[in-house]
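Excluded from the complex is one protein chain; the other protein chains are retained at their positions.
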Amino acid sequence: MSTASVPLPNWINYGLIPLLNLFVAFLISGFVVWLIGESPLAALSLLIDGALGSGEGIGFTLYYATSFIFTGLSVAVAIHAGLFNIGSEGQAYLGGLGCALVALALDHYVPWYVTMPVAVVGAGLFGAAWAFIPAFLQAKRGSHIVITTIMFNYIGAALMVYLLVHVLIVPGKMAPETRTFLEGGQLPKLGWLMNLFGAKLGAAPFNVSFLIALIAAYFVWLLIWRTKLGFEMRTLGVSQSAAAYAGIPYARTVMIAMLLSGALAGMMALNPVMGSSARLQVEFVGGAGFVGIAVSLMGRNHPVGIIFSAILFGILYQGGDWISFEMPNITREMILVIQGLVILFAGALEYMFRPAMVRAYQQFKAA
Amino acid sequence: MAELLRHTPFSYLEPAVTDTPAIELVGIDKKFGAVHANKDINLTVTKGTIHGIIGENGAGKSTLMSIIYGFYHADSGEIRVNGNPVTVKDSQAAIATGIGMVHQHFMLVDNFTVLENIMLGAEGGALLAKGVSSARAELRRLEKDYGLEVNPDALIEELPVGLQQRVEILKAMYRGAEILILDEPTGVLTPAEADHLFKILRVLRDQGKTVILITHKLREIMAITDTVSVMRRGEMVATRKTSETTVEELAELMVGRRVLLRVQKGEANPGKVILSVRSLTVKDNRGVIMVDNVSFDVRAGEIVGIAGVAGNGQSELLEAIAGIRKPHSGEIFLDGQTIDKADPARLRELGLAHIPEDRHHMGLVLKFEEYENSVLGYHRNPGYSKGPLLDLDAIRKDAMEKIEKYDIRPPNPRLKTANFSGGNQQKIVVAREIERDPTALIIGQPTRGVDIGAIEFIHRRIIEMRDQGKAILLVSVELDEIRALSDRILVMFAGHVVGEKTPDAGEQTLGLMMAGIAA
Amino acid sequence: ADVKPALVYGTGGKFDKSFNEAAYNGAEKFKKETGIAYRDFEPTGDTQGEQAIRNFASRGFNPVIAVSFAWTSAIEKVAAEFPDTKFVIVDAVVDKPNVRSVVYKEEEGSFLVGTLAGLASKTGKVGFVGGMDIPLIRKFECGYEQGARSVKADVEVFQNMTGTTGAAWNDPVRGGELTKNQIDQGADVIYAAAGATGLGVLQTAADNKKLSIGVDSNQNHLHPGSVLTSMVKRVDLAVYNGFSDVKGDKFTAGVQALGVKEDGVAAAVDDNNKALITPEMQAALDKAREGIIAGTIKVHDYTTDNACPK
Partner (left out) sequence: MDYYDIFISVLSSTIRLSIPLIFTALAGLFSERAGIFDIGLEGKMLGSAFAAACVAYLTGSAWLGLGAGIICSVALSLVHGFASITNRGNQIISGVAINFFIAGITIVLGGAWFGQGGRTPQLLPDARFAPIVLPGADAIRGVPVIGPLYANVISGNNILTYLAFLAVPLSWWILYRTRFGLRLRAVGENPGAVDTAGISVSWLRYRAVMCAGILCGFSGTYLAIAQSAAFIKDMSAGKGYIALAALVFAKWKPVPVMFACLLFGFLDALANFMQGKQVPLIGEVPVQIFQALPYILTCILLAGFIGVAIPPKAGGVPYTKER
């Protein structure tokens, strides 16, 4: 008898099985660590200690998670409309331009809480703008969005480097980056939030954009499951023909979904640009757009799932740093290995243990 | 074995009817998760007969056949072929034992040619070149013997369904099938095509082959089978000699209660013209003209039926009226307003409801929960939304009311739509479209693949709508359905309306018109 | 004094056979000579760089040396947080009382290898392959061009940048392709200032029997007979001196601008390339060195006005 359709209780489906998957991913990562001649257990304790062992570690973890929540939401919104947006990376990059321009223009004159909403809009607009052409090509010309968005990542990188090297650079400075924003262009750290839990943020750049990310997650949830537009996007996402039948305009819905997706990716820039380094730098996105794909998929494209998987990836990033810092033999790329294995086992192989679980569960119930 | 059978000379004839069972099923049991699709099934099919199997949607017919064909595995039970127990571990094994199957949903590769489809799995060597010529020769022989003409080089996607089905039958014959299973083969055929199919089946039977035929249409069971078995909710409830049973008895066995087989309807009272089509020309996606300069009117309080063989432009006509397909030229009026440029959302506002031909691809989003489908297309209506938000409470309450009113089972608006049976899925669509109280209603294939109980219900609702003064345009390839429901019948052939008839016109007359022979 | 040295590399990674590797060599030399172990870290992004620098400082490491201009603001911040720790930054200037900034006059070193290139070229065409298009790399290119022109006024200089992302430092395939391109156009000496991408440049030049010029570290040994010279930038000295100065209590903050005069940059001549350097080339090289040291030759620095005189 097939086990695929046997229902399992939620605590197994959403608790035990994912944990088991994670466990296997870490087991194999441990094997790699052992292969290099280091102690897997020590590495694991470093990972956890680095990411969660101190207020500062948690701050860094949440800082990374903030970026991943934005990009994860960006990927998810597009996926719900049946679009695979691989362009979050480039959209976030351009979003950085939007928010940096706002910060550069306003930081002399107004406090951060005035700059911030404008920067959110600026980052969102620029991110959306970068999604516009791929969206348009998909909607009107049927060009494959996966490919056009990949292309736009490269084009975006070229554009940004040009701007940073030739236009935005501070004359005489070596680094292709803008000037440092003043207070009015910097997002405050969330030290008080950490203090509430009795932890110290230290130097971690965990900042207000985390709250914006949570608000964005709420709005994405509202959009997808509670609005007419979300209903239309989901319809289009699973059945184009049903959408046509129901009078849901293809081009418009695709465009809106992609623009929203681009805007969410663009807002990611708030976190590193205004929340951490206080200036626009080359390559500040650092792959967060691609991590967003994994985050969204692991989070089942649901905002709550995305927040959790973003935090998981934040732990991997921060904890991985810690491992490579403490174990010089293990290069930082070990994070990529763990990340790959987590995606593999928790994502692609998520059902591997299901049949065994079903059998065990049935025996358990029979007994 | 398959190889051997294929080359068995055609003249090899067995006595027409013997008492050897071709297939015996003993205690077959199958569960899909929580669904008990087959419960302890016993069945004997006599060699050289046509054995019908009927049952409501979801009764377990397809599952049982798939088990015989090795496509699914029974959880327990035994299969015997020609008296010998066999383990059908996969379809290859089934083919080897001489079993062929034409699936309810065709198992063809759309962008392959007929020949490639037939060769698939029986290529006769690692390189295609060798097999191709012998396959052609064999195909020609099969075509001649059974009247199964089809161009071997045509692409499947360009063939009408009737011909696609022929390819399926040819596939089975090419593999030397002695026992042929057909799962709802006539659902997509015109009467003439169905008759042709039956002729072929009789030829097969007369040559000693065994045929198992699944259908919802009792008329077909009576017309062609020798024996008939009835399934209900996973159980085999009865087996009868066809000559010793009646339609009424079978219907009752199937549904478990008495059913009304004829639609009761009074005289129509046509009012003013509601839907008016003028010189409409419509092209399909490839740019071929599918509807050619068609004009007609539908009045309030009447049902106009459009009869025709599938693929003669009915689908495109419906899609054009429903705003899904842009007309090439011509005009469409709804209650005096031009609507040929309106989109489906606008048309719904104007009071045009549309029950589409294909519930799986158009009418429903199978992955959605039932309540979501119950407002698909109407989700922007004020009653269902508050500002940009959906009013989920109102929607679910409304869905529940429809479920009760239309007896949709199971009565759970939170269930995924894919998990409803075909008949219940169709009821979801019908309920949604009818309950908005439209002025005009266009309907395509309202009862395709739907069981008798549901057909009865849907037909009654359509008549009620007419009696409430709605203008109804009905497209169906089921001539019986058209004749039973319509007040006027238009016949379409090759994109033209070739004539108008009243429902008492004979089946023969309509059939000839549908074939483009008479007008 | 108490020395507990730490080193933070640039994002190119420790073993790039070039810039970062030079820093590594300096640290290794210190370790060998003194037996004092050091800690190092290879960040791959901005946040990690700052985190690593801060980690080292907070654990009592002293000095903390950060090579690459990418850590400018990180050092700025962390140096303020740990006033008792000594910091060294290479390739950028940070104005703090506990920070030593070591910058190089790459234009001068590039000028030197440019003269060799100009003289070695038979076709009168030389090439330059940079990594990412940033001012620092333009500075290399500009010095090189001036050097080549100083010995051959009509020399043609092809220049290419590898890419627009950080991957440009790590794309030897494209580096090789750009080199092949320049060779097809007639270039017979190609200068690579592109991190690991340069390895592809050197390889392709060797495969096509043309000359190449390495950068940062002495890369002459990579393809003996094909690498004409290397523009060495003594990052190893910066690191070594940083460590030893703290050890010997000689640490000074402030800017150290190292040019030809200070032996901070040079054109490497060793056994691997001796055969390629003719006496007249050697003479021209010496002359250029002396001129620069004496101030008679002024090499324009691209970054002062973001332009290169033609």
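Labels A, B and C are assigned to the chains in the order they are written; within every chain, residues are numbered from 1.
Simple rule for what comes next: a residue touches a chain if its C-beta (ideal position, glycine included) is under 8 Å from a C-beta of that chain, and two chains touch if they have at least 3 such contacts.
Not measured: the values here are computed from a predicted model.
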Among the chains present in the display, which ones are touched by the chain that isn't there? A, B, C
Among the options A:16, A:32 or A:52, which residue touches the chain absent from this view? A:32
Missing-chain contact, candidates B:23, B:108, B:253 or B:514, resolves to B:108
Touch criterion as defined above, residue of B:32, B:296 or B:333 at the omitted chain: B:32
For the chain not shown, which residue from B:128, B:247 or B:517 touches it across the whole complex? B:128
Full-complex contact with the absent chain, from A:12, A:203 or A:343: A:343
Could you pull out which residues of subunit B are in touch with the chain that's been left out? 32, 69-72, 90-96, 101, 103, 105, 107-112, 116-117, 119-123, 125-129, 131, 171
Residues of subunit A in contact with the chain that isn't shown? 2, 4-5, 32, 35-37, 84, 133-134, 137, 141-144, 146-148, 150-152, 154-155, 158-159, 161-162, 166, 290, 293-294, 297, 329-331, 333-341, 343-344, 347-352
Residues from subunit C at the interface with the omitted partner, ascending: 13-17, 42, 133, 158-161, 163-164, 167, 170-174, 176-178, 180-181, 184-186, 196, 199-200, 203, 207, 222
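Here, only the chains that are shown with their structure count from here on.
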Looking at mean CA positions, which chain is nearest the middle of everything shown? A
Of all other chains, the one whose Cα centre sits farthest from subunit B: C
Would you kindly tell me how far, in whole Å, the mean C-alpha position of subunit C lies from that of subunit A? 36
In subunit C, what residues contact two or more other chains? none
Two or more partner chains touched - positions in subunit B: none
For the complex, which residues does subunit B have touching subunit A? 31-35, 75, 322-324, 343-348, 354, 356, 358, 361-368, 372, 376-377, 379-380, 385, 388-390, 392
Complex contact set, residues of subunit C against subunit A: 39-48, 50-52, 54-55, 69-70, 72-73, 81, 91-92, 132-136, 164-166, 303-304, 306
Under the definition above, what is the set of subunit A residues touching subunit C in their complex? 60, 63, 154, 157-158, 160-162, 165-166, 169, 171-176, 180, 203, 205, 272, 276-277, 279, 281-284, 286, 321, 324-325, 328, 331-333
